[in-house]
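Heads up, one of the protein chains got dropped from this complex, but the rest are sitting where they should.
Letters A and B mark the chains in the order given here, with residues in each chain numbered from 1 onward.
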Amino acid sequence: MNKAASPLIEVQDLQVHFGSPAQPVRAVDGVSFQIAPGETIALVGESGCGKSVTAMALARLVPEPPARYVGGQILYQGRDVLQQDEDALRAIRGNEISYIFQDPGSSLNPVFRIGYQIAEAIELHRSDVPTRQEVLDLLRWVGMPDPARAARAYPHELSGGMQQRAMIAMALACHPRLLVADEPTTALDVTIQAQMLALLTRLQAELGMAILLITHNLGLVAGIAERMHVMYAGQFVEAGPTEAVLRAPRHPYTRGLLHAVPRLEGTRERLTGIDGMVPHPARLPGGCRFHPRCPMCQTRCEVEAPSAAEVDDTRWSRCHFWSEVPPP
Amino acid sequence: MSATTATAPQSGHSLWQEARRRLRRNRLAMACLWIIGIYTALALYGEGVYRWHQWRDVTPSYQRTDLDKQYLQPSYLRAPFAREQMDWATGETYTVSGWQRWGAGWTRLAQHPLGTDGLGRDVFQRLVQGTRIAYQVGIITSLIAIPLGVLLGCLAGYFGGRTDDFIVWLYSTFAAIPGLLFILAIAMVVGQGLLGVYLGIGLTMWVGLCRLIRGEVIKHRDRPYVAAARALGLSHVRIIFRHILPNVFHVVIVTFTLRFPAAIGTEVFLSFLGIGVQGEPSWGIMISNARLRLWHGVWWEMAFVTAAIFFIVLAFNLLGDALRDALDPRLRTEGEGDHE
Partner (left out) sequence: MARYILRRILQMIPTIFGVIVITFILFNLVGGSPGAMTLGHHVSPRLLEEFDEVRGFNKPLLMGLWSGTRAFEDADFSRSASPWQGKKGVQRQAVDTRSGWAVSFAPDESHLIPLRFPLHPETRFRWSFRYRLSEGAHAWIFPADADELDKDAEPWREGTPFPAAPDWRQWRTMIDTSAQPDQQQWMLYVTGGTLEIDIVRLQRRANHWFDSQFVHYLDQIRRFDLGYSSQTDQPIGQMIRAGIIPSLTLTVPIFAIGLVLAICISLVCAFFRDTWLDRFFVVLSVALMSINYLVWIIVGQYVLAFQWGWFPVWGYESMAYLLLPILIGVVSGLGTDVRFYRTVMLDEMYKEYVRTAFAKGVSRKGVLFKHVLKNALITVVTNVVIAIPFLYTGSLLLESFFGIPGLGYLGINAINSSDVDVIRAIVLIGSVLYVVANLFTDICYAWVDPRVKLT
């Protein structure tokens, strides 16, 4: 779309490893993408394939140690996040790039009142507004029924949906340009999930911010994301406009995801559409990383790692046989 | 990483294998295992020596006093300085060169590698006996505390209700009594000797274990696999001991490893006070003897006893930490902070 305009954030060949340099756990292994201002991008994939680490890396939030940013660049408005010092990073975090996480219950600090936690975000980055009033405005803005009471409440006194609204209010306190929503609805009831997405789209329209939506639920993606990236074992395996990818996947993994019926078991999803599990990043298979689970696997896949192949000028796939992937 | 929560973790195989793998990789833990192994071998050797002397009905070599060999300092600890010595026969003094003294010391090394104490008894052999007694105390107190704690914990956790109320009452009562004084009081009442030490430590040690086991069993009680076992009509005893216990047994292992050094420490303390072992070279008694000689400048006996206790306690502490991290990180902040 407006990709030609300068992107808000541009990630190039990002590599984040855990473990010792001798035996690296390659959680994120050469990921590149960009997000334009106001755009919504989706990141999908099974649990453990590196989505959260990718997202957290955008503001250099993966704690080091244990993590190591081994390579690549994250250009935020032209400057590399990975090269900046702690103060510059803090000026970005919560101000330019904000996060909301999967489980609002444990992501909010249990011993501080909601109002205080939101106020903290405001005070860190904005000195132009009266904090108290702004907190109440924010809470009203995210649709909290009784903002004054919610501000006085401790996290555990609110329901899951209300907690997530408080998280969103906190994340949006400084009108960020990019909101990273890491599985924002996974821990919530199905009825509340829809409300939450509606809220996010409304707020996005009002603020004009970009959203990086992380999910394993392809149903969500279809509604709001313009482009999507499918991630597997630390790499992107397919990328392209959401509609096109969903209609005609060009990677067997994407196709498997589409077939899968995500089932919640605790917080850990398991996909019945694909056999087996995501390999642990310390024990990645050779050749194509997906080949042990791939229904279309050929001998070539076991030895030669595929590179990104252009499908058309908007999308690509990391599969030798992308043209042979059957429609879903 | 698999979703084992819903399926039956029947044998707990994966847990143990995973833990073993993690331990293997932990070099520090392996070193600790080696140290513990060496101490165990020494304790067994000490037991052999003890038994043999008992069977032969002779004074054990570690008790044999030899006034000619009082306060022999291991020569490798001695600075090679020259020294005046007096010939006892003629009353003349003469100078022995430092290297001569040093060399003479080395020849004695095989006899008394750690020197001798004030009665000319071999420090090394006494340390070995101390190891034997420390192990005895650690093992026997565990044999008292573990069955008691596991049994009561399982019963309380599994049956709940009145049984639980009673057992919780019992252990909170025991927990309320100041630990060290309680041990001392039990030891005093039972009378001097190791029996009092065993009972004193054993009867206080089960409390923490019981509480942990009860908590774990409560977690497992409502798991599907237990419901399934119940639906099959298995007896309570079978469910508890064949199905639940293997899944909570790691708590026992970790508790044992962390309590063993504590028991050793308490034994040293009691023996030092003269309540524990009588007439045998326990570490506590050695400290108590060495303490008096320390004031005369005989420091190595103290140093060696300290080192002996230090390494075994250190090894057990580190191993316990490693085990806890490998088996169940949640146990980390529990059952601590109850020292002196």
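Note that contacts are C-beta pairs under 8 Å (C-beta built on N, C-alpha and C of every residue); 3 or more make two chains touch, one makes a residue touch a chain.
In this text the structure is predicted, and so the values were computed from the model without any measurement.
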Which displayed chains the hidden chain touches across the whole complex: A, B
Subunit A, residues in touch with the chain not shown (by the definition above): 56, 59, 61, 63, 65-66, 86, 90-95, 98-99, 101, 103, 106-112, 120-121, 124-125, 154, 156, 167, 170-171
Where the unshown chain meets subunit B, residue by residue: 169-170, 172-178, 180-182, 184-186, 188-190, 261, 265, 268-269, 272-275, 284, 287, 291, 294-295, 302, 306, 309-311, 313-314, 317-318, 321, 332-333, 336-337, 339-340
